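Dropping the structure in here first, questions after.
For this depiction, one protein chain was excluded, whereas all remaining protein chains were kept in their positions.
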Amino acid sequence: MPAAVSPGGSFEDRDPARGAPLPEMSPEDRAVVDRLRAGDEPTFLAIVEKNHRAMVRVALGHVSSEAVAEEVVQEAWMGILQGLDKFEGRCPLRAWMFRILVNCAKMRGAREARSVPFSALETDDGEGERRPLETFRRPDDPRWPGHWAQGPERWTDDRLADAQALARIRAEIEKLPPNQRQVITLRDIEGWESAEVCEALGISEANQRVLLHRARTRVRKALAGWASEVAP
Amino acid sequence: MSVARPRDLACRELVELLTEFLDGVLDEGTRTRVEQHLVLCPGCTEYLRQFRATVSATRKLAEEDLSEPVKENLLDAFRHWRTGS
Partner (left out) sequence: MPSATGEPGASEPMRAWKFLDVGRIAPFGGHVWPAPSGSAPGAWIRFPGREVFACRIDDLPWWIAPELWEVELERPLRALETQVAAPAGRLLRRVTSWDEPALRAYGDACAERARTLAVDALEREGRAGDAESLRAPRSMLELCRAARALAVDAAERTSSNLAGYAAESAMRAAEGVAAASANITANAAIIASGDPAAFHRERTWQSRWIAERCGLAPLAALAV
């Protein structure tokens, strides 16, 4: 019945939406900032590595290609380092870093739009993949309008265990509209708390949740279509 | 013919509430209605299971793939910043 959960742990333990109000500079942030200001290279490389994938994906929300996104990330790092001496810790370091990144990405995206016409990002489900057969009963159904007519086909427990499933998820995320892709990347791939995502992207909690929900719904649906393809 | 309890959650409405449900931000009344519906609806129970499995699997995409040249570039910039300021 419920999804498998580690023994003794509950799915909602993380409680990502109930994060505490953003604090004064945390001891962890303080330590990092001090070390960076002291020129500590391992610390710098550690944060760069930890955040690289997320930064590229967030930048991709505003620019036309992964190559450009990588450039934007490097530009953003310049801005982050230059601003570091003035960082006061009124928000978490990571959120502040990503704000700078988003600004760089937006500016670069605006420049691109003026000089390079790029096609709208793909949003179609297609690729000839089978749609899952799930349907709801019609609004004029006599007894159960809006209930499942044909419910979702059951997934076996190990359905998502292999690399192919992950590849399918990755592919679907790449096809999402940019704002959905940013949110699902930060919340579900990188495991950020709700409040921090809102802080970094400059969006409201309600808006963030709507985007996350749409993104997750699309990914699940893609997996359901894929799963029904591989069903024996 | 008429629906007996029109205010009961339909499956179509429930699936739209799942992100809020998992984030724990639904008000108590709505959360209770979601849970009550799950008890009696195998379709929505399976859907929620798939939704959770999708989120769990997505977590595994976290990776660091920083290429050497990019790393070197950034390290240069870092050293430059420290000595320059």
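All chains are identified by letter, namely A and B, in their written order; residue positions are counted from 1 within each chain.
Heads up, the rule we're going with is that a residue touches a chain if its C-beta (ideal position, glycine included) is under 8 Å from a C-beta of that chain, and two chains touch if they have at least 3 such contacts.
Computed from a predicted structure; not experimentally measured.
Visitor: List the neighbours, among the chains on screen, of the chain that has been left out.
Guide: Checking the complete complex, the chain left out touches A, B.
Visitor: By the contact definition given up top, give the residues of subunit B that touch the hidden chain.
Guide: Residues of subunit B in contact with the hidden chain: 1-2, 4-5, 28, 32, 35-36, 38-42.
Visitor: Tell me where the left-out chain touches subunit A, residue by residue.
Guide: Here the touching residues of subunit A are 1-3, 5, 7-12, 18, 142-143.
Please note the rule applied: only the chains that are shown with their structure count from here on.
Visitor: Can you compute the centre-to-centre distance for subunit A and subunit B, using the mean CA position of each chain? Integer Å is fine.
Guide: A distance of 10 Å separates the two centres.
Visitor: Could you pull out which subunit A residues touch subunit B in their complex?
Guide: 1-3, 11-12, 15-18, 39, 41, 44-45, 48-50, 52-53, 70, 74, 77-78, 81-82, 85, 136, 142-148, 151-152, 154-155, 159-160, 165-166, 169-170, 173, 184, 188-191, 194, 209, 212-213, 216-217, 219-220, 223-224
Visitor: Give every residue of subunit B touching subunit A within the complex, in rising order.
Guide: Contact set of subunit B toward subunit A: 1-4, 10-13, 15-16, 18-20, 22-25, 41-66, 70-71, 73-75, 77-79, 81-82, 85.
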